[in-house]
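Removed: one protein chain of the complex. Kept in place: all other protein chains.
Here the chain labels run A, B and C in written order, and each chain numbers its own residues starting at 1.
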Amino acid sequence: MLPLLIVTAAAVVVMLAISIKRSHLLAVWLTLVGLAAAFFSLWIVAPLTPIQVTPLLIVDGYALFYMGLILAATFVTVILAYGYLENQSGYREELYVLILVAALGSVVLVASSHFVSFFLGLEVLSVALYAMSAYLCARKPPLEAGLKYLVLAAASAAFLLFGMALVYAQLGTMQFGQIAAMLSGGACYSKALLLPGIALIITGIGFKLAVVPFHMWTPDVYEGAPAPVTAFIATVSKGAMVALLLRYFYETGMQHLGSVFLVFSIIAIASMIAGNLLALFQNNVKRILAYSSIAHLGYVLVAFLAGGTRAAEAVTFYLVAYFITTLGAFGVVSVLSNGERDADVLDDYRGLFWRRPVLAGIFTLMLLSLAGIPLTAGFVGKFFLVAAGASSALWGLIFTLIVTSVIGLFYYLRILVALYAPPAETGEAAPAGGLPALSRGGSYVLAALSVLLVWVGVYPAPILDAVQRAVSTLRLF
Amino acid sequence: MFHLVWLIPAFPIASFLVLAIFGTRLSKKAVPLFGVGSIALSAVVSILIMFRFLTSPPPGNHYTQILWTWVDVGGFKPQIAFYLDALSVLMTLVVTCVGFLIHLYSAEFMQEDEGYSRFFAYMNLFVASMCTLLLGNNLLLLFLGWEGVGLCSYLLIGFWYRDPANGLAARKAFIVTRVGDTAMTMGLFLLFDKLGTLQIQDLMHQALLHWAVGSPYAVAAALLLLGGAVGKSAQLPLQTWLPDAMAGPTPTSALIHAATMVTAGVYLIARTHILFSLAPSAQFAVAVVGAATLILAGFSALTQPDIKRILAYSTISQIGYMFLALGVGAWSAALFHFMTHAFFKALLFLGAGVIIESLHHEHNIFKMGGLRKELPLAFWTFLAAGCSLAGLPLITAGFYSKGLIIWDTWSSAQGSHVLWFAAVIGVLLTSLYTFRLIFVVFFGEVKTPVHKRPGLRMMVPCVILAVLSVVGGFLDTPPFLGGVHSFTDFMHLALPVMTEGPAGGMTEILSESFVTLAFLVGLYLAYFFYVQKREYAEKLTAPAIGKALHQFWLSDWGMDWLYERVFVRPIIWIARVDKQDFVDNIYSGMALLTEFCYRGVRKTETGRIRWYAAGIAAGSIIFVAIVLFL
Amino acid sequence: MDAVFYIAAIVAIVSTVLAITRLNAVHALLYLIVSLLSVAVVFYVMGAPFVAALEVIVYAGAIMVLFVFVVMMLNLGKAATEMERQWQKPGMWAGPSILAAILIGEVAYLLSNPSTLAFGAAVVEPKLVAIQLFGPYLIGVELASMLLLGALVGAYHLGRRTQGKTEK
Partner (left out) sequence: MASVPMHQGLLLAGILFALGLTGLLVRRNVVFILMSLEIMLNAAGLAFVVAGSRWGQPDGQIVFIFILTMAAAEVSVGLALVLQIYRRFKTLDVDAASEMRG
């Protein structure tokens, strides 16, 4: 419970600090300290786990691992946001309150063991995200993104709630553990309400994961939202949802129900295909990353469907790699953005190598990792996904994964080609000394992420160990 | 002590990262501090390890340092682990020490170049990759290093990328070696598939268990690995990239294209020697490739006017000797020649670099002359190296290492007299082209004035290498000249002893005499044509047949011409004819289909919230229907 | 009591239909309030008096007032209604109506299952709800408070009229 309390307290403290004295730096520092404290409190809590905190939350090794991941990613987001917002006019401090609230929601999600905490965590996360996406409300795209996100998220939440109500009507309990017990208990439960309920819950989960056919908001919101917020949506909110998906379905064993398995297979295949196809000739880097994230979640579902400890490990490891890579990629977008607009058009990256070689190198690394080239974290992650899928003989899904990965290479290479293209010979080719300084925090974070990326790619053992220990606490159905 | 082995590649890698990231911001002084210092540290570590290995060898004469397991999935668990035995210790020592000297030299040589830090970054990455190649305990790690050195070679050949010719040379090197690498990759897959491991020692053990001598799998695997080795080591028929690779900066040529990378093929074959002994026919192929290469490259070297190309062909030819030795099972002789060759060939290139620098980047030896007095130190060191290359009897290292190979070619059970004869002819050719080079460049009248003299940082490495080129040979001498066996004994800790065959009327002393004779004949011919009667040399090429032969050898036996005709043009022709190909339609059709699908799915991204909500609703309703009715 | 349920249900459905079809926002809101009130009646019939009261007070009261407030602020008058008339073409109803019909069909199908599910039918007293709410669901209450905090900060930030251009 301690990490949750600290995050909550941090949000309140930051808000109070803002009301007393507006200072961007102070708000950032308070946020960072709060996140760091929450992160380190994980170690204090660790010896006490697993512990069931009221019926709503379960804090076990698995939850702690994902909490750590979420808190670390939030930490990175905050640093990126600081550099990003320094260039913006208007009030900036509220964003940190929202980020902390969103982090709280995600942390609740990964520890949730009850429909109520599931849905409340989700909503705490979502409500903060609406405001975060539309944060720069002096511009049109963020407003549009915020509106789209709000309407669709609320609609999908309604679906989710209706599904939960159906499951509850059928089983009379909302706790995952008891649902599992009932499902294994006997076949006397007619599945009439249960199955549609699950299907509607999948809608809610699928929306947050941005998988086909619930994916269409993704590119618009990614494009419109400020780059650090996009990084947050792409990592934290999805990661928390995947954690919940694993816990909910693995602990109740629902994915083994034939038709549910079929539904997930359709989603996975459609996501891999549509995500990769849509990105092909896209010229907006943020949209490319959005589409590629759709595909990546499709890959994750392949391993998810495989089931078992091995699959949970593969998914968790993949998420770690995906977090590092995605934060890095959006981090590059974020540090390149200026006060007027985000650097999201492919032309912004043309010849970047000649202007900012190190940044181009980092971006290259991130893209290679997304594409799954060896010696990067992305490769090892994808390797585990395929291995997990293969161990359950999901050949159709693996085949799709591989074919679509090949298609995926194309658009990653398109960005790479642009990065290394000779600098445009236009009139504005006078960047000598004219390059604005990059935010220092952002640069350090990017450097750290790239080191981490290669480190995990070359020496995955420690992370793998941690993942294995975390997943071992998951009570599989 | 041995557990420090990971530092050997770690130092250069660290320095590479520093130079790559902060290179442009470092001062001119700091760059060599990192670039040269890291290699110096690596060299110190490898010297210490060598010392330790000699004084108190590890149990079983090998040591494995497992750093970590990369991934562990279903039996496939490549480790990041380093393996030390006599072979890898020796080669690492030579690579780091010679590498250090060349780096020191480059610190001055490249000083004026705008890509100073970039150069050192590439060079350091190269040393790191090379050490990974040598020390890796499994074929995957070895392959990583293998590709790493290939990449660095590519980057360094094309270092002066503004000249398109350099870019072309780099690409040629990359593509030609890639042909070999493809074969090698297939070999790796074959080995992993059949034997289920990539760890080299396990692999050899499994091969011994499962495969009989001459088993088709062993032969196929050995031949595929040979393909890789031939590409990397510029042996027939994939030698054509090396002379063009001279487009790179001269220290690059010294380090990569003479002393280290090109011997990776030798290392690979020596490392997998058990596999080759299981495949006698493949091993014989190694010997034949080596013998043929050393002769052909020797002839080509005779005709070249460009000083670096002469040295390049000479390198090809000398590696031919190593292959020959490997092919007849004289494992330690090959390694002995590798070591001495690293010394004198590196020195020759460095000397060539000194000459080229001091003559306004002049490469043509016929525009040089009389440099003996102008650059005395360069002359003497170059002479020492040249004599070593040619095999000046008794005092030079080259004589001992080459003599050993030639004698082993005769005396080995797998040797043959024809191969021996070819090797002796090779000595004659070597001697001839080496002294042709020396006489033309250093004697006669001055043709181009010297405008710049090398400094200390360039000459110190030359002198050290000159000493090594001479005394390096005394590690192993024939019985009638002291009979020192320290090198061979050391190598036998890791490599098997050669099986002797019937001597057949030849003795070692007789063989060495033939070598001496061949050396003297070559020396005399060179003296005759290039000092006494210069005009005769031109007359030789005057008649049609002479001219044709000259042209033929100059163009490397028409290899490039041949490849152009046999491979490049037909492929282009087929490609052109095949434009409307049926199979092609499938691919372009797939691309079109993909694009069509893209246009289709893109239409779904209308930007309208209501449409998106409809998507969610429809998806949800369909899924409910699926679970309800299925 | 059955009759009360059915009447309330029919009123709810009809008023909801009217709410989503009205062109004038204020009219629509009034229908919506009627709908919510009838749902409150349904709650009461089903033995949940506490949430019935909440439905009236919070939903029909507070939240709808918020809507009315915004509609007033935006001053959507006759012109807006006219605009709505142009936007709302009859054809637009077809697709969504089909989707909705399928959805209702599915609900009906799954409820037509013979395994009859009768109400437990006991009245759940507010006291019991409160005990549960501040017992096992305490964390939920706290989370709800954070939810409102997030919404508060977000709405405050987004609702601000002038983006502080004078700042900095």
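As a working rule, a contact is a pair of C-beta atoms (placed from the backbone, for glycine too) under 8 Å apart; a residue touches a chain by one contact, two chains touch by 3 or more.
What you see is a predicted model, and the numbers here were worked out from it, not measured in a lab.
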Chains still shown that are in contact with the chain withheld from the display: A, B, C
Interface residues of chain B (partner: the chain not displayed): 602, 605-610, 613-614, 617
Touching residues on chain C - with respect to the absent chain: 1-2, 5-6, 9, 12-13, 16-17, 19-20, 25, 28-29, 32, 35-36, 39, 42-43, 45-48, 50-51, 54-55, 58-59, 62-63, 66-67, 70-71, 73-74, 76, 80, 84, 87-88, 92-93, 95-97, 99-101, 103-104, 107-108, 111-112, 116-124, 128-129, 131-133, 137, 140, 144, 147-148, 150-152, 154-159, 161
Touching residues (missing chain, whole complex) on chain A: 115-116, 119-120, 123, 127, 130-131, 134, 137, 140-141, 143-148, 150-151, 154-155, 157-158, 161-162, 164-166, 168-169, 172, 174, 219-220, 223-224, 282, 287
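One rule holds in what follows: only the chains that are shown with their structure count from here on.
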Identity of the most central chain, Cα criterion: A
Pair joined by the larger number of C-beta contacts - A-C, B-C: A-C
Intercentroid distance (Cα basis), chain B paired with chain A, Å: 47
Separation of chain A from chain C, taking each centre as the mean of its C-alpha atoms, in whole Å: 31
Between chain C and chain B, distance of the C-alpha-averaged centres to the nearest whole Å: 77
For chain B, residues contacting two or more additional chains: 617-618, 624, 628
Interface hub residues of chain A, defined as touching at least two other chains: 196
Complex contact set, residues of chain A against chain C: 8, 11-12, 15, 53-57, 89-91, 94, 97-98, 101-102, 104-105, 108, 116-117, 120-121, 123-124, 127-128, 130-132, 134-135, 137-138, 146, 169, 190, 192-193, 196
Sites on chain B touched by chain C in the complex: 614, 617-618, 621, 624-625, 628
Residue ranges of chain A in contact with chain B within the complex: 147-148, 151-152, 155-156, 159, 195-196, 198-200, 202-203, 206-207, 212-214, 216-217, 219-220, 257-260, 262-263, 266, 274, 277-278, 280-281, 357-358, 361, 380, 383-384, 387, 390-391, 407, 458-461
